[in-house]
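Only one protein chain is missing; all other protein chains are in place.
This part shows chain A:
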Amino acid sequence: MTPAVPSAVRLAPVLGLLVLATIAAIGIGSSFMPPERVVSALMGQGVRMDEVIVWKLRLPRVILAVLAGAALALAGALLQRVVRNPMASPSVLGISDGAAVGILLFLWLFSDEGNNLTVSVHWQPLAAILGASIFGGLVMLLALADRGGNRSLKIILYGIALAALAKAVVTLLIILGPVYRASQALTWLTGSVGAAHWDDVLTMALGLAIAAPFLASQRLVLRQLVLDPESAATTGVPLERAQFILLATAVALTALATAHVGAIGFVGLVAPHIARVVHGQFRSFYLLSTALTGSLIVLSADLLARTIAPPLELPTGALTALVGAPLFLYLLIKGRRYHA
């Protein structure tokens, strides 16, 4: 009911910040490039060296951060609606860690002594999806089997338990697995967009290009899910089917992002929350606002991660967790603001 024009205008601040962050992220690095050189290199009018740095080295990393942030944020927004709990997110529900288990098993099973993969690296997202689905599915099954009240809180609790289990499995795999994989796995696990290639960008973009029109078609269903399940059902929502499809979409988006940038946590928790405050969760383009916010968070976190302590690169995921974990505590303490 809210008019479309003001809602679209509300996207302007986050969009503007994202553009600024993009230019900064491309410009800042081992050799600094001022904004005007960044822009001219992007337009293909810069000097050759600038263009190589921008197009070969920095742009893939920047775009990957933007896409992965959007995917994680969308996954978080979907989960929060499906579970009806603002504390839900891929990392809280064990989906991110499940994806990590899938990827580590993949690295363990399919690499040889020479540290080379015996199968194409393009199978890695599939392993992530498999791991994420198994852990996400387990959480839902446990919550469904539990007959006690307050299911949406139960899902969070089972998620936390299974996330801990997945983390333990990951640690064991690192210690027991081939030594030459350990340091590589560690960097990847805390989340890093450092090793970005155009290949990764393409896969991520493809995944989001499939998810975006689908989510646009589901926007009314997603909105309807804020009602209690019975009210949502009586207004005509095919409840179980909708919940399953949206959950599967969230798992796929998380796994896709995790496979490419590692387990960057808490973006899925923080981004929808910021979008709720800045944009409003019942306005049009709420999902778009959430996605842009996610992009901004991961891009800024990555920028900070490589500029705080050069030449060291901190894991991006450590920075997002630094902001996300306190917010989670805040939400937990404040409790749910649902009104009967």
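Following the convention adopted for this analysis, contacts are C-beta pairs under 8 Å (C-beta built on N, C-alpha and C of every residue); 3 or more make two chains touch, one makes a residue touch a chain; residues count from 1.
Everything that follows uses one rule, which is that contacts and distances are computed from a predicted model.
Undergrad: Which listed name, "Iron complex transport system ATP-binding protein", "1,2-phenylacetyl-CoA epoxidase subunit A", "DNA ligase (ATP)" or "Cytochrome B561", is the one UniProt assigns to the chain that has been left out?
TA: Missing chain, UniProt protein name: "Iron complex transport system ATP-binding protein".
Undergrad: Among A:F244, A:F282 or A:Y330, which one touches the chain that has been omitted from the display?
TA: For the chain that is not drawn, the touching residue is A:F282.
Undergrad: For a quick check of understanding: of A:L20, A:A216, A:A309 or A:L329, which residue touches the chain that isn't displayed?
TA: Touching the chain that is not displayed is residue A:A216.
Undergrad: Can you tell me which of A:M33, A:L162, A:V237 or A:L319 touches the chain that was removed from the display?
TA: A:V237
Undergrad: Just the residue numbers, please: which parts of chain A touch the chain that's not shown?
TA: Chain A touches the missing chain through residues 1-2, 4, 147, 216-217, 220, 223-224, 226-228, 230-231, 233-239, 281-282, 284, 337-340.
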